[in-house]
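Since the structure comes first, as structure tokens, the remarks are kept for the end.
All protein chains but one are shown in place.
Take a look at chain A:
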Amino acid sequence: MHRFANPTRFLRLANALLPWLGVAAVGLLGYGLWLGLLNSPADYQQGETVRIMYVHVPAAWVALAGYSTLALASAAFLVWKHPLADLAARAASPVGAGFTAIALVTGALWGQPMWGTWWVWDARLTSVLVLFFLYLGHMALTNAFDDPERGGKAGAVLALVGVVNLPIIKFSVDWWNTLHQPASVLRMGGSTIDPAMLTPLFVMAGGYFAVFAVALLLRIRALYAERRLRQLRLSLPDA
């Protein structure tokens, strides 16, 4: 990992990976949407509405993975003080917030026909909303200081504090009675979902993760360029 704390080496790797990830994102999302929307069975209870699962569930997975990325980058920044880890954390939070918003909105669109309501204040929905607020708080805090270094460190501590929310989200459906269905993919005793539905779900998840990686790398690259620009401008003699 320390090898890639060197920005030049990291950017060379990122630039090499980006086209492949971009192709993977477009290809997997296209194939997954075709599978999910056209070439998979309707649910015996939910009917065609089950297809919302293929856009909702991967978004929720990436929302959680995005926060894990943010927390890992923050820990790396606090421990080793790699500036690149700070950039990765700053890059991760708006992307993660975006996927959390997608999960919340598609969940509401699914809840309306299935539960008869757009929103319920149960444990799963509330804890994901808290995740969204944590992303917003992290974005606000990192940008609230005149010294970007100080903002990055404060944001890193906040990101680590917010990790307590992750297990709450994961286990909220088991600990409390809720309208949201319990874990059905990653559970003891195997998945309860039929392979005909599991395949499009995993293809879509692959596409979502590829989009997340592309957005993350593009943002890190942009933030790095921005910081370089700032340094160059500060090093110029007053014009």
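By definition in this document, contacts are C-beta pairs under 8 Å (C-beta built on N, C-alpha and C of every residue); 3 or more make two chains touch, one makes a residue touch a chain; residues count from 1.
Keep this in mind: contacts and distances are computed from a predicted model.
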Identity of the absent chain, which is to be given by its UniProt protein name, from "Transport permease protein", "Heme exporter protein B", "YeeE/YedE family protein" or "ABC transporter ATP-binding protein": "Heme exporter protein B"
Which of A:Ala88, A:Leu134 or A:Leu201 contacts the chain that the document leaves out: A:Leu134
Option from A:Leu13, A:Ala144 or A:Ala196 whose C-beta touches the chain left out: A:Ala144
Absent-chain contact - pick from A:Leu11, A:Val26, A:Leu78 or A:Leu166: A:Leu78
Contact residue for the chain not shown (choose from A:Ala5, A:Val26, A:Val120 or A:Leu158): A:Leu158
Missing-chain contacts mapped onto chain A: 78, 126, 130, 133-134, 136-137, 140-141, 144-146, 150-151, 153-154, 157-158, 160-162
